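Of the protein chains in this complex, all but one are displayed in their positions.
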Amino acid sequence: MGRYALKRILNAIPLLIVISFLIFMFIHMIPGDPARQIAGQDATKADVEVVRDQLGLNDPLLVQYGKYMKGLFTGDLGYSVKNGQTVVQTIAPRFKPTIMLGLCAAVWAVIIGVLLGVVSAVMQGRTVDYIAMIIAISGISLPGFWLGLELIQLFSVGLGWFPTGGLGSWKAYVLPSLTLGAGIMAILARFTRSSMLETMREDYVRTARAKGLGEFLVVMRHAFKNSLIDIVTVGGLQIGGLLGGSVMVETVFSIPGLGRLLVDSINFRDYKVVQALLLFFALGYIIINLIVDLLYGVINPKVRYS
Amino acid sequence: MAERLLDVKNLRTEFQRDKSWVTAVNEVSFHIDRGEIVGLVGESGCGKSVTSLSVMRLLPPKTSRISEGKVLFHGKDILKDNKKEMKKIRGREISMIFQEPMNSLNPCMRISKQIIEAILLHNDISKGEAHRRAFDVLKSVGIPDPEMTLNSYPHQLSGGMCQRVMIAMAMSCEPELLIADEPTTALDVTIQAQILELMEGIKEKRNTGILMITHDLGVVAEMCSRIIVMYAGRIVEEAPVKELFASPKHPYTQGLIESVPKLGSDVSSLPFIPGSVPDLASMPKGCKFAPRCKYAMDICRQKEPDLTPVYGSGNRRCRCVLHDGDKGDKKEEVKV
Partner (left out) sequence: MSDKDKTTSVDRFDEAEALPTQKSRRKEFVQKFMKRKTAVISLIFIVLLLLAAIFGSYMAPYDVDQADYNNLLQGPSAQHIWGTDEFGRDIFSRLLVGTRLSLASALSATIAGTVLGIVLGLIAGYYGGWIDSLIMRACDVLFSFPDILLAIAIVAVLGPGITNVIIAVAVFTVPSFARIIRGATITVKESLYVEVARSIGCKNWRILWVHVFPGTVQSVIVNFTMRVGTAILAASSLSFLGFGANVTQPDWGAMLSQGRNYLNTAPHIVLFPGILIFVTVLAFNLLGDGLRDTLDPRMN
């Protein structure tokens, strides 16, 4: 187990380095002149030079990279062009909404998704199974932004049950987390079902029945426990995908989170902020994957005791 | 007179395939008494596993059904039992062990937990007491360090150890009948011998009846007192072990025994039974073995022979026109 964990962690480090480099190169990969784009078409050459200086684009590449990496560790990520504050100050308040929303979505999506999957597998072929799978496949086919808009239309505007946006009260979390979690719930339902169908066919399930164990315990204690190993892995990966979904949901529901900041910053050409955000998203995703990998190593006895 | 444990009468099990039902076993009747090891032999697909799973009622509920017959355990038809009663029988009165011991144990559960689960299902005792019993039963199957094994996961044990654990688990509630479905097929030859010895010991000590299902004639010759031969879902011959090997009556049995290479014999090519087992959905009319039988006659292809006592022998049965005891029609003795 120790070896497994070490290998995973060591693998993650070069990955992070490569990604930080790529994100660093981000500004330099933009076709055209980023400084000009920020300064605007009408800016004078002098203005553009000021911007260029601000972005540190006049230094040689290596120096820029050095400053960038140093900045990552000291917390100096530059300044936001849009509001003049430091990038850190701009980003910091956005964390809480995104994370809160992500948590809400994750909790309901995982519980409902896994439940639906187990029930479908046990009742394979019956009506419950068909309905659950229709829900699931719809969940992965729905455009998130459309779902959000229609939910607003129906429940906020139409019925007035929930606010149309922002994060005022707990009510404000309902529709966005439904929207955000829909895709995850669907994928988990489908995966849980197929995993359960497989494990229920295994020999050890037959042994459990031959011992005289009741069907419920056979399913839960033997089949589900084994499926759980893989469900956790897939679920974990999906939760990482919440980061991507947050972009859409925060835009639709006007939530002041990281996702929306990303979109706004791109539109505003606030490159430093974009860089920092991309870095955080990648970091978050890699860390979540790492945690999932390690968790897998703990849950799966074949890895833990090898 | 030994006590009769299991009495299967006219068992018929069907499977659903593409919206129609095909018969997997038909007219299967046999019995097992206390303290005897009965062998059930046949090729893959002949229905021996299906028979045993039917007795335990472990077949998939939606795609299979037992459409005829009785399974009497101590005189009571367990096919009529409800789920609750059946759960009491499984593991406690009748236990079963399977072919791939490594796959038959839950990979993410410690051995102790799995055995204790079996014990607690049928015994109202404390967990500590159950743990002690698990320890004892592992010891009784010859495992050198029971405590370490109890703490292990299946993947940490060898195939032979796993099968010992399976046997221990199966015997933990002291069942009267043990069904062993190809218990040694997946194991090395040396381990095979150990496991078979273990099972013989169980029969001796506890007077357990054992149904030994296998395709290996060597195994049945060693262990069993009586052998039942199956083909295409039907019993084609049944005889005490010595008599079966000395003078097999059914052409299929003859073919089986012939195709086992014997040490010291000088053969240029191994004999085999030409053709293959018929598909369940397209069984021939008449005797199912007729297409491959060298003695097949017109009557064989028209009507399936009944399983009748062999002429001149009380405790043998054979499903073949050549040896139909009732008719007393002895066809010329065919030299094997």
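The chains carry the letters A and B, assigned in the order they are written, with residues numbered from 1 in each.
As a working rule, a residue touches a chain if its C-beta (ideal position, glycine included) is under 8 Å from a C-beta of that chain, and two chains touch if they have at least 3 such contacts.
From a predicted model like this one, the values you see are computed outputs, not experimental measurements.
Novice: Decide which residue listed in B:126, B:158 or B:276 touches the omitted chain of the complex.
Specialist: Answering carefully, the residue with contact to the hidden chain is B:276.
Novice: Which of these touches the unseen chain: A:61, A:157 or A:220?
Specialist: Of these options, the touching residue for the absent chain is A:157.
Novice: Could you please point out the subunit A residues that touch the chain left off the display?
Specialist: Looking at subunit A, the ones touching the missing chain are residues 14-15, 18-19, 22, 26, 29-31, 137-138, 140-146, 149-150, 152-153, 157, 240-241, 243-245, 247-248, 251-252, 262-263, 266-267, 274, 278, 281-282, 285-286, 289.
As a convention for this text, only the chains that are shown with their structure count from here on.
Novice: Quick check: how many Å separate the C-alpha centres of subunit A and subunit B?
Specialist: Inter-chain centre distance comes to 54 Å.
Novice: Show which residues of subunit B lie in contact with subunit A when the two form their complex.
Specialist: Touching subunit A from subunit B are residues 56, 58, 62, 83, 87-92, 95-96, 98, 100, 103-109, 117-118, 121-122, 152-153, 155-156, 166, 169.
Novice: Please output the residues of subunit A touching subunit B within their complex, sorted ascending.
Specialist: So the residues of subunit A in touch with subunit B come to 125, 202-204, 206-215, 221-222, 225-226, 229, 299-302, 305-306.
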